[in-house]
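Excluded from the complex is one protein chain; the other protein chains are retained at their positions.
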Amino acid sequence: MDKYIWLIPLLPLAGFIINGIGRNSLSKNTIGFIASLLVFASFALSVGAFLQIKSTGLPINVTVFDWFAVDNFKVPFSFLVDQLSSIMLLIITGVGFLIHLYSIGYMHDDNGFGKFFAYLNLFVFFMLLLVMGSNYLIMFIGWEGVGLCSYLLIGFWYTNPSYADAAKKAFVMNRIGDLGFLIGIFLIFTYFGSITYADVFSKAAGMHSKDAPFVLITLMLFVGAVGKSAQLPLFTWLPDAMAGPTPVSALIHAATMVTAGIYMIARSNILFTMAPDTMEVIAIVGLVTATFAALIALTQTDIKKVLAYSTVSQLGYMFLGLGVGAYTGAFFHVLTHAFFKALLFLGAGSVIHAVSGEQDMRNMGGLKGKLPITFITMLVGTIAISGIPPFAGFFSKDEILAHAFMHSTTFYVVGVITAMFTSFYMFRMLYLTFYGKFRGTTEQEHHLHESPSNMTIPLIILAILSAVGGFIGVPESLGGHHELEHFLAPVFERSTKIMGEQTLPKNTEWVLMAVSVLGAIAALGYAYSKYVKKADIPVAETEERPALVSLSYHKFYIDELYDTLIRKPLDALSVFLYKVVDLLGIDDFINGLGKGTIEASKGLRLLQTGNVGSYIFMMIIGIIAILVYSFISIHNIK
Amino acid sequence: MQSLTNTMQAVPLNNYILLSAIIFSIGVIGVLIRRNAIVIFMSVELMLNAVNLLLAAFSVYRGDATGQVFVFFIMALAAAEVAIGLAIIVMIYRNTNSIDINVLNRLKW
Amino acid sequence: MTVSILLFLPVVAALAVLLFKNEAAKHAALFFAVVEFAIALIFLGRFVPDASTQFGVDLPWIPVLGVYFNAGIDGISMVMVLLTTLLVPLIILTTYQHQYKNAPVFYALILFMQAGLLVVFTALDGFLFYVGWEAALIPIYFICALWGGENRIRITLKFFIYTFAGSLFMLVGIIYLYLQTPAKTYDLHEFYSLSLDAHHQSFVFWAFFLAFAIKMPVFPFHTWQPDTYTEAPSAGTMMLSGIMLKMGIYGVIRWLIPNAPLGFLNWQALAIILSIIGIVYASIIAFKQTDGKRLVAYSSIAHVGLIAAGIFSWNSLGLQGAMIQMLSHGINIVGMFFIWDIISRRLNTRDISQLGGIAKVAPQFAIVFLIIVLGTVALPLTNGFIGEFLLLNGIFHAQIWLSAIAGLTIIFGAVYMLRMYKNVMQGETNALTLTFTDIHGSEKLVLGIICILIIGIGVYPQPILHISAAAVDNLVRSVTIKIITAGKY
Amino acid sequence: MNTLILISIIPIVLLYLGLYKAKKALLPVSIIGLIVALGLAVAQWTTPDTAQPTFHGMLLFNNFSIAFSAITICSTILILLLSKGYFESISNHIAEYYAIILFSLAGIVVMVSYYNLTMLFIGIEIMSVSLYILAGIKKNDFASNEAALKYFLMGAFSTGFLLFGITLIYGASGSFNLEAIRNYAVTTPHLDPIFYTGIVLIIVGLCFKVGAAPFHFWTPDVYEGSPTLITAFMSTVVKTAGFAAFLRLFSACFSTVSDFWAPALVIIAIITLFIGNITALYQQSFKRMLAYSSISHAGYLLFAIVALGAGSANSILVYATAYSIASIIAFGALILVKQHSDSDSFESFNGLSARNPFLALVLTIAMLSLAGIPLTAGFIGKFYMFSGALTHYQGWLVIIAVINAIISIFYYFRVIIAMYFHTAERTEVVVPAYYKFVLGFSALVTIIIGIYPAFISKLI
Partner (left out) sequence: MNTFYFIAFLSIFFSILVISAKSPVHSILYLILTFFTFTIHYILLNAQFLAIVNFIVYMGAILVLFLYTLMLINLNKEAEPVKSNLVKLAAVIGGGCFLITIVASLKLLNVSPGVSLQNPGLGLVKNLGKVLFNEFLLPFEVSSILLLSAMVGAVLLATKEPKSAA
């Protein structure tokens, strides 16, 4: 298997190149086929790798070539596939493949079909690099590369300026995080003399938490994660990223790319474990983000926006998990989230597809009958995300909450409340979309249809995964064996050693589970009464809303806040620096030197009066001056 | 003659220098205050003569004849300059009907 | 096989080009430039990447003054030679769609400038270095002033006087060093072996620093640059930004710091801070620029600020970063200015606010533009990344927090570059941009080569880093030793 | 010595030729005579320099003198070549003009080879008196008249100071002989104060002759008013000779008391630089700009005297050569341009690149050389000056020089800008063959010296 490991990222890259070059000449079917096939091939290889690791327990480490080396800074282009990355590989290639498949149907009428698949393949390539890299810099390539693809795909319909803006925003915000990541890498290199995981982690494990500025390093890495995984305060790009085609939202902005931050922290777990302060920060940021995004999601009317904020919220959960030391739990949630969120997005895509591109839920409703497969699969996804057993989300979320409880009761309480919100807004979405009667135009109504099979099959597969995916991590309190934890144990081994085994009494755990499940169901019920029973439709854009609702609906005015606090001042500063400092200040100073000289010239030439008398007079003055000067200075010499 | 010169024995050299300097300065002042080119030129001649006198004094003081010989060259120069200078003045007068140097300030700045 | 072939061929070529008529001159110039590049590649092939100077030539020039025609190529020079010889044919190729009046003169000037640049990059004699320095300046002045835009006369004169002013101070520094050498020679290695006290070295430092800071340019000596880049004809802008500003950077590496290590030490912090101010300052200004060329000009100031800061950090990382970034920046900026050349030639405007939606009508153009933008914003696997990464890393080793500020470049760079890309390429086409035709012919060739280079170097930079590695290490070590030994006293 | 004799005889021959109306022969005879004189001078070259003072210590025709004689003779030849057809337009007395120029040259040869203050004085006066005449040869031209009178009055005035100075030196040292003066200065423990005053006054006199501030006031007016060809002669040959004389006196006699006079001279040099350069900026007349530029070059040349040393002579030689050649081009071009536009303003150069590319090119080279851009002779000259100044003084003096060099770019490039970047609808400028030769040759020499200065770099 080791020999072919480099093929995993290379195949999608090949797909990118082929589709990129042949985007206009190849037929759509060919393009879709090539793209999907190559990703599938990667998936197959990933499965192979996974099986090998599962059987041997040893990571695969392959160096392809030396990327660059300066002085003692050496960066091999090498891959590391261990337990953690092999699962990520499976998610990326597996979910990726499904989404490719789905996209063939979804994008069928789009002019940029070839381009789309090329980008998608490129994304898979970079995402694979991100998780397969054996050092931070390879990860960073993937890290930025996926940012690029995100940019390209959000701006896929670039003729719409606001889409292009959203793309740009995503890239820039990611870049803010990337800078933190980069500085983190520098710090790591400075203190560990290497950026290869193996070296860094083994060295770090042997150190005391005071030996190196672990807090600083991890904070910087966390900044990177915040950007990529859309946490406060850098989350605003993710909702905007919904401008891209829906499969993109599913793949990039739900299942894979945005979880890169979690992957990175999980990967560097030992460093974070050494820095409890950072862990605290991560937990708080995660929790606040989860709640904050959930609050916003409560009132959104755009189906994709709801999902986007839900993603932000779920990512917050994952960070909460990381912050409280539940590495496995967080990663488990990554996995389950990949299933159900991809499912939800694709389902939403199917809905949007059905209603001719309409995304506003106020104009939907009653689609249950028209889109049965979509409805059922989405229902599964919604249940999963709401944390209702035995669907996938329950197990992963529960694990996180349990750890949060161990860490601090407050975290747990807020976490549960957020889970209730989640349940509420997800079902709200479901009800608004599928229940009641259709609220769109008649033309749209005529057009309503279930999506083609290449779109529904992925939905079904993902629905199954969302339903049963949780069983790989059934906690021991429920009589499970938590396969995932055992599988991942080698990765978190060192951290576990430091933190120590943490377990709750079984009854406590049951109570906790019960609380969260009941909370979720209560929220579900409230949503049902509000949106199905009372058929309460969110008010139109122009109408007044209660203050709190309005605040939530307007996303707490965060975008506006950033606009006023950062963008506008910077733009004003730009103009100021250019017009005042650069042109009037520095340049005019320089020009002033020239102008001053010319003015001096104008003045000085008047000395040349043309009058012999004055010439001679000045000569005399000169002579006197020289005589005086000479004889004063000769006194000094003597 | 002999007696006359003997009386000079007592004149300090500095007095000659002083005298020359004064006359030289008077020449300079003359150049400065007059507008008539010819008078200015005469002031210059005054300066040259002051130098001549000083040279002669030095020559005598040193007992060295070269100083006096030098005076001849200055005189030769003076003669040449006068010839040229007056020619120029005549030429200008012919063109402008004036030898006022203040009129001659077309070339300036 | 000495470096003199490389140095004299462009001069001969320049004279030869004058003999041709307009169109033929273009081809002749391209031919010579390509030959020159081929020769450079032969040199590269024979080059042994150790710290030594190779292909040296050392002829008496003005022996009584200690001036020798002493030039050679070491790893650092090799990269610069490659940069120059690579970019000049590309730049000539970018002019293929132009009809310059007096074309032979135009191309002769470019080739002559190339000679000057190569002299600068290979000179091992202070006098020769200075002569090359100025010999590169004169042609570009005429290129800009003869074929430039509306305000060219005033602006190019300012440019010329400004840069000339700087270089005169450098001349003073060179002569000063010369006078200190026991053997009264301009030999660079004699300069290196001098041991002046810190006070005098500070003097030398400033003499050189002014010249290089103006050339690069480092804040606050930069104000000539946006104007000049804007007014110059595209080929001139490319020569200026692609190659010429590297003279300043190269000068810092080769002539400034090793000649005055203690002076450098005294002023290192200031130099780094100025460079970094330049990064942030120029980036912020670039946000709101509406003239495409001017925007790119400011971006160039920011990028060069980063390179300068990396060099002033004075470690192998920063220096190697600077080496590869010089190459990358040269390639990218030529691409960027060519992009703007294409736009302004087609649409007769460089005003970003008037453009939009070009990607729709010119997809190939959009792709190459995007790749160049990505190279410029230092995306990994493009050439810009390697350089910026190493540079930031280098700065990091010198000054942790300054590195964080310098790192803003990767954010700000993305902001202004993407803003530019969005406003030009994305959005809906308007009446103006609808007429835009996609790239073809020589344009495609040039941009294709540039894109290949951007990605090629980004993916596999090691061969280029390898060229200069030994020389850089050696230089860094020798200077560091000097600083340390001086510190003991 | 033979050179001097020959140069003194040629004008007499010319006067006779003029008498016999052999106008055609004037120029060839002058040129051939000068070339022979040049040959005679160069024939005396010895390495190492073994020349001894001759004629009772009146002259020392050593390599220094030979080099400066050669360069002044060469410049004169070039200028005379430009004179074809020039004097005819002024008046009929062409023979006299040639004669007087050559008389002046004879004076210059004396100036560069004197070894006795008497000879210095006579040499200077021969030169000056001839120049007073030459400045005024456009008898009906008001400007020419004014130039002549101004030059004459101020020249005579400054001669007074020179003489006073010489007299005081004589009074202190008892001799006019340079060697004797030197001995006096070296051996006497307490120098007579009048010796110092003498030095200052000699500085005043000589600074006037070379046009250094604040004794430069005559320069712009006289240069502007004189016939252009004469201006060319004044600003090149005369200035070179002035500096040669200056240097010889100060290096031979006063080098031991340089502590006394150097500071003053430094200040003079700086003032000269600033006045020359800054005032030149705003000039509208090309000719007047050249006049101011010549002042500023005097400032640079003074550096060599300030930084007195073994290399000073060579510095001045190189600088003066570079400056002379470039100036000859500039004035030659000016003559041609003026013939077409009847104006010597910068505007009359507009579009010259189109009207005559050759002329524009050589003038560009000249301007670059004057501005001191590398690969031209002017740069080598400046390089020498900076080197010399840096050897002896702290950097600040050179920094000031550098600032001035920067300022000078502005006005030199004005010409280039006018020629290349401004357009004018005027007819083509025709360059006669003589001019083509002189200008082309000068430009070539400028470039050659700029590229390979080795052959001139250590002449003396």
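When the chains are written out, they are named A, B, C and D in that same order, and each has its own residue count from 1.
Following the convention adopted for this analysis, contacts are C-beta pairs under 8 Å (C-beta built on N, C-alpha and C of every residue); 3 or more make two chains touch, one makes a residue touch a chain.
All values reported here derive from a predicted model rather than from experimental measurement.
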item: Omitted chain - touching chains that are shown; value: A, B, D
item: Options D:I126, D:A147 or D:I230, residue touching the unrepresented chain; value: D:I126
item: Given D:V13, D:I194 or D:I449, the one touching the chain that is not displayed; value: D:I194
item: Footprint left on subunit D by the chain that the document does not show; value: 4, 8, 11-12, 15, 55-59, 91-93, 96, 99-100, 103-104, 106-107, 110, 116, 118-119, 122-123, 125-126, 129-130, 132-133, 136-137, 139-140, 148, 168, 193-194, 196-197, 200
item: Missing-chain contacts mapped onto subunit A; value: 613, 617, 620-621, 623-624, 627-628, 630-631
item: In subunit B, positions touching the absent partner; value: 1-2, 4-19, 21-30, 32-36, 38-39, 41-43, 45-46, 49, 52-53, 56-57, 59-66, 68-69, 71-73, 75-84, 86-91, 93-94, 99-100, 102
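Following the convention adopted for this analysis, only the chains that are shown with their structure count from here on.
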item: Innermost chain by mean C-alpha position; value: C
item: Geometric centre distance via CA averages, subunit D-subunit A, whole Å; value: 77
item: Inter-chain centre distance, subunit B versus subunit D - centres from mean C-alpha coordinates, in Å; value: 27
item: Sites on subunit C at which at least two other chains make contact; value: 161
item: Touching two or more other chains - residues of subunit A; value: 594, 605, 608, 610, 612, 616
item: For the subunit C and subunit D complex, residues of the former touching the latter; value: 60-65, 127, 130-131, 133-135, 138, 142, 145-146, 152-153, 157, 160-161, 164-165, 168-169, 171-172, 175-176, 178-179, 203, 207
item: Residue ranges of subunit C in contact with subunit A within the complex; value: 158, 161-162, 220, 222-224, 281, 284-289, 315-317, 320-321, 356-357, 359-360, 374, 379-381, 385-386, 389-390, 392-393, 396-397, 403-404, 407-408, 410-411, 414-415, 418-419, 422, 425-429, 460-462, 465, 469, 473
item: For the subunit B and subunit A complex, residues of the former touching the latter; value: 28, 31-32, 35, 40, 101-102, 104-109
